[in-house]
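The complex appears here without one of its protein chains, the remainder shown in place.
Right, chain A next:
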Amino acid sequence: MTRINLTVDGQSVADDVEPRMLLVQYLREKLGKTGTVIGCDTSNCGACTVHLNGRSVKSCNVLAVQADGGEVTTIEGLAGEDGALHPVQEAFRECHGLQCGFCTPGMIMQTVDLLAENPSPSEEAIRLGLEGNLCRCTGYHNIVRAVQHAAGTTEGASA
């Protein structure tokens, strides 16, 4: 077992973990943060995307021990303390950027990362930026519109 200390959604946590434990397992099984989901388990689909030290990563492809000392933000840490949705969460709701919703936590976390780097992305930049996130319902059209809505680059939900 290896001792790890990290900050998850603003809270300090410390645990003894097996070195082979994946970050996503740690979040879900040790911390109960099941908002972060496991989709493909092969680092393709991006459903498990969280932020590690401010950048998006696929948490099924990071060991918990590699995150030692780091700061993790999950989908559960985005909303304000009063429960107010993050603007990107709000945009996905407003534009119906989901069908079954399974990919949504990863899509939203990747969108937050994308907009932090490029606040006014073109449609092409949005599609490229979300390349590592798969929607099995193929609902990409409204996902792209949700990102544009969050970025303020479209009129939003009217259609």
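FYI, a residue touches a chain if its C-beta (ideal position, glycine included) is under 8 Å from a C-beta of that chain, and two chains touch if they have at least 3 such contacts; residues count from 1.
Rule of thumb we're sticking to: contacts and distances are computed from a predicted model.
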Protein name (UniProt record) of the chain left out of view, among "Xanthine dehydrogenase family protein subunit M", "Branched-chain amino acid ABC transporter permease", "Cell shape-determining protein MreC" or "Acyl carrier protein, AcpP": "Xanthine dehydrogenase family protein subunit M"
Absent-chain contact - pick from A:Val8, A:Leu22, A:Val37 or A:Ala151: A:Leu22
Absent-chain interface as seen on chain A, which is shown: 2, 18-22, 25, 41-44, 46, 49, 52, 55-58, 60-63, 65-66, 68, 110, 113-114, 129, 131-133
